[in-house]
Structure formats: C-alpha cells, structure tokens
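A single protein chain has been omitted from the complex, and every remaining protein chain is retained in its original position.
Naming follows writing order (A and B), and every chain is counted from residue 1.
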Amino acid sequence: MSEKNTGVTAKTVEKIARLSRLHVEPDRLAYLADEMNGLLAWIEQLGEVDVKGVEPMTSAVEMPAPLRKDEITDGGVRDKVLANAPKTESGYFVVPRSVE
Amino acid sequence: MSDLTKLTLEAALSGLKAKDFSSVEITKAHIDACMDAADLNAFITTDFTNAMKAAEISDAKLAKGEGGALEGAPLGIKDLFCTEGVKTTAGSKILGDFKPQYECTVTENMKRDGMVMLGKLNMDEFAMGSSNETSAFGPVVNPWRKGEDLVPGGSSGGSASAVAANMCLGATATDTGGSIRQPASFTGTVGIKPTYGRCSRWGIVAFASSLDQAGPITRTVKDSAIMLQSMAGYDAKDSTSINKAMPDLSAACGKSIKGMKIGIPKEYTMDGMPREIEDLWQQGIKWLESCGAEIVHVSLPHTKYALPAYYIVAPAEASSNLARYDGMRYGERVEGDNLYDTYERTRAEGFGKEVRRRIMMGTYVLSAGYYDAYYLQAQKVRTKIADDFKRAWEKCDALLTPTCPSAAFAVGRKLNDPVTMYLNDIFTVTANLAGLPAMSVPAALDNNGLPLGLQIIGRALDEETVFAASSALESCAGFEAKPEKWWV
Partner (left out) sequence: MFTAKRVADKKDWLSGRDHDWEIIIGLEVHAQVASKSKLFSGAATEYGAEPNTQVSLVDAAMPGMLPVVNEFCIEQAVRTGLGLNAQINLYSRFDRKNYFYPDLPQGYQISQFEFPIVGEGEIEIEPEGGEAVIVGIERLHLEQDAGKSIHDLSPDDTFVDLNRSGVCLMEIVSKPDMRSPEEASAYVEKVRGIVRALGTCDGDMEKGNLRADVNVSVRKPGGDLGTRCEIKNVNSMRFIRQAINYEARRQIDILEAGGEIDQETRLFDNAKGETRTMRSKEDAHDYRYFPDPDLLPINITQEFVDGIKANLPELPDARKARFVVDYGIPEYDARILTADKAKGDFYERLAKGRDAKIAANWMMGDLFGALNKASINLDDSPVNSDALGELLDLIGDKTISGKIAKDVFEKMFAGEGGANEIVEREGLKQVTDTGAIEKMVQDVIDANADQAAKVADNPRLVGFFVGQVMKASGGKANPQAVNEILRKKLGL
C-alpha cells in the first residue's frame, strides 16, 4: 500500500497521537505510520490540481454569518449540564488534577 | 388485517387518518417486526414503551381529526440524533450511557408532526464508515443476502436495514460523504441528502460540520418527500441553516419531467466498475428519456479528486469535532495516572479503530507544516469541484449517475483496506463537497439478485427537481423486489 509517501515516521505518529490525546502503544507506532503513509500516498494526487488563484471553500453555504441579539435566553440549567458527568461535587465538574 | 409493516409511509398515514387501523396497532406490528429481526442488529436502543405511549397520544389526536404530517407513524432514528432522555451513542463506546438533556431540531420537528419513535438505529461509529462494521455495537446485517451476511452499507446502515426489513416505515439518516445514499443503494431503499443547510444540524452529533446533512431513508420517493418535509426547516440555532422555504416535495413527486435537461457526467465511469452498473446507468438514461427528459453530456473534470479531498476535509473537521469526547463532562472516563493519561486512555479505549485513524489523519493534515499542502489544497480543490457543478448547471437541471460502484459486499470483506472501503463513496461524495441535494433510487437487481441504485443530483435548493426526476426514475424502474424474510 505504501509506495509513495514515506514522510510519516513512528516519531510523527507519536507526536500526532499526543496532539490527538490518543494513547498508542509504542509497538503500534510503526504499523500506524505505514498505514498513514498508505493513505497519504493515495491523497497525494490532489497536488496535481492547479489551484492558482482559487479561494478555499470553507463552507457549503454562501452567506454571511447570521447574528443574534444580545439577550439572555439560556443558562440556569445546571442539572442538565451536569446530568451526564462522570464525577461532580457541589455543582462543579470534578476532573483529574490539572496542576502538580 | 393485512401486514401493516408492508405499507408505505404514505399509505400508512392515510390509513391512520381514515382510521382503517390505529397508531397503536401499526406501532405494535412494527415492534413485533423489530423483535423478529433482532439478528439484523439494526437498533442500538429500542424505546418500545415510550413508542406505545406516543402511539396512544397520536390515536387520541387522530380520533379528533387532528394530528401532524407524521401523526402516529412508527419511525426509526439514527443514533446520531440526540433525543431527550433516550440514550444516544453515535455508535461509539465513548459516550457511555449518555442521555441527552435536549432534543435535536430534526426529531423535535418530527415529534411536533406526530412521529412515533421506535428507537435508535445502529450506525458506523461517529458516522465514519461505509459498511456499518465500525459500530461499537456490532455490524448491522443487510436483509438482502446471498449465502453469506452482507453489509447494509454505512454509515446509516441501521436505518437502511430497518427500512428494507419493514421494521419501521422510514428512518432518519445522515450523509457526510454518502452515508444516506450508499446504504439506500445497498438495501433497495430510497434516500436523499438534501441541500446543505436544509436540515438543522443542531443536536446531531457532528462528524464533519461542513459536510454533514440529515435526510430520510424510506421505501418510496414519496415517503422521502413526506419525511424530509417534516425534518427540514430553518433553525436559528444552526448558523449554517438556510432560511428559504422548502418546496412542496410531495407535489414534486410525479410531476412531469418533460423537457427537463438531465446531465450525464462522463467522469462517473470508473475502472473496474461492474458491467451491470454501467448497464443500469444506460438504462436509467433511457427511462428518463422515455419520460420526456433531454439528455445532455457534461463534464465534471475534478471528480476524481473529490474523494481524496474529502479524506482531508472530513477527518480534519472530525479531529476537532471529536475533541470534546474527553470523559470530563459526559461519557465513559478511563482513569489514568494523571490528567493527560486519563485523556489518552479515555479516548484510545473509547474510540474504535477507524475513528482513531481519522482523528490522527485529521490532526496530521492540520498540523504545522502540512496545513497548506493538505488542508488548504483540499479546500481549494473543493472550490473547483463546486465550480464544475456550477458550469454543469448551465447545461442541465439535474445529473444522473450510479449511486455506488458496487452492490452490497460481504461482512468483513473490505474491513482491512481503508482505501478500498473509501471508494464506495466515489459517486456520492461530490454532492457533499458542493452542498448539493442528491437522491438514490433503487433501480434494479444485479446478477446476484442484489439491489442497485441510481442517483439524481440537483442544484442547491432545488429539491423539487430532484424529487421530480427521482420519482420519474422510480416509476420507470418499477422496483418491487423485497428481500426474502430469512431472519424470522
């Protein structure tokens, strides 16, 4: 599968996994690099397209953003906000300690 | 009484209105069908108790001559739509027992119109897949079978399977690259992805925001018209919602297509595409001609780049959209040694392989040094694809293409080769990239007796033409085949 792009290395996968916050076992890195290179080799063909002067399409609707009035129409629903939380206390979400 | 599950949605609604049968009766009949078909694994969550309650309420309304456009009709909802108080999983483990405290706009509209919700339908995890095998709740089985279990297509495989197996009168689905149309083609059902912005995305679990669009899967074009009319509508809560009235879709069905210009894009032939599909396409051309349509040949030169562009844009958006699944505020948390470890384990264990693969790809194409070469390039190619269509619309009113390059394949066949799997969407993905309405209509059986669909693509906001052409195709094709009921 991976004949063209061999740009992705195990080290790249490690970095991408960290950015994605996905745990990857070290012995899987090389395999995943291979897999990504395979997909990239296929995707690479996009480079053939001449896009000089072409604007990127960021949305399928051609209109400006609708704007809403500055009014309080929401909030005050703490029970709903916390209803599915794995852990809460005194109205707070409780999460693993984020500082040392 | 005849089998109520064999009715079209249209017939069921008029039967309910005429009090030929009650909502309780038809709902009960469908619940039985769902239980009989448990082996198809079409549902992740059933909600039969509430369905029966809703049926009773509908009956009360119908008795008074009241009720909405879907009053009393038992329908299925893809498990990507957040439904208040009913577990919503997106086909993933990561959401755990998530019970939304809100109702998404689409099902809210349908409930307003009197739908009876039978439950939540199985799907590829986070709508990423073309075979329904990436679901954390096991693959859905296609009611059509040839000696072995076949996939129903994906990601709305549960929806397609349930509709094809008469477990519900219709089902909601979503389509990011073909996830309504491809399973419809694989199961002999009708599916439409409307113009981007027609159905509110509010409350639908996001996969790729600029491509996702909800639509129905039904057994007839008219049924799709009825369902979509209810599902769609402007919603101020979705900034990409279009504030333009939907045409009367039921009225569009059966409308003459005399003089309508149908474009045939020459790039929609593919190496290795089965002969039967090419033949069916030619047959479709003849059918539409026989209805008075004028056939024109058009070119969409960037078609071959659509799929690679899609596999940059969709994973990029997904990598960001799925960042919220971190086990902090909802969903399954896997405790680790510290915060970061908790994040990484929660997400590694909560997401399946295909979802992880796409998150990694998306992260990669957005990362420093690669953004321009991949993401930006893909967005520019997307502009060119949209421009191709704009040029085509100067010559025609709608396009006719095959829906898929193949019929349903065996479970497990393509699971380990992502690119081969991705090629399923080659004819459908262009409409997503350009935001256009597109519909798949069952047209014929292949040599193995499996259904194949044809696709009509229309101009943005011109669902009227799409329904008229699809409806013409439907009557010419006269597709009546039904899978043998082997699962009972």
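Simple rule for what comes next: a residue touches a chain if its C-beta (ideal position, glycine included) is under 8 Å from a C-beta of that chain, and two chains touch if they have at least 3 such contacts.
None of these values were measured; they are calculated from a predicted model.
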Any idea which of A:D27, A:D50 or A:D70 touches the chain not displayed?
A:D70
Residue among B:L70, B:A208, B:I277 or B:A469 that touches the chain left out of view
B:A208
Which residue among B:M273, B:L339, B:A373 or B:A481 touches the omitted chain?
B:L339
Tell me where the left-out chain touches chain B, residue by residue.
82, 88, 90, 95, 98, 100-102, 104, 201-206, 208-210, 236-240, 316-317, 319-320, 322-324, 326, 328-330, 339, 343, 363, 366-368, 371, 375
So which bits of chain A touch the chain we can't see?
15, 18-19, 21, 58-59, 61, 63-78, 80-82, 87, 89-99
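Just so we're on the same page, only the chains that are shown with their structure count from here on.
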Centre distance in Å when chain A and chain B are each reduced to the mean of their C-alpha atoms:
23
Provide the residue numbers of chain B that touch chain A in the complex, in ascending order.
96-99, 101-102, 196-197, 210-211, 236, 239-240, 242-243, 302, 304-305, 308-309, 311-312, 319, 323, 326-333, 335-336, 338-345, 347-349, 351, 356-357, 359-361, 363-364, 367, 373-374, 376-384, 386, 417-419, 432-435
Using the touch rule from the top, collect the residues of chain A that touch chain B in their complex.
1, 8, 12-13, 16-17, 19-24, 32, 35-36, 38-39, 42-49, 51, 54-61, 63, 65-66, 68, 77, 79-81, 83-87, 93, 95-98
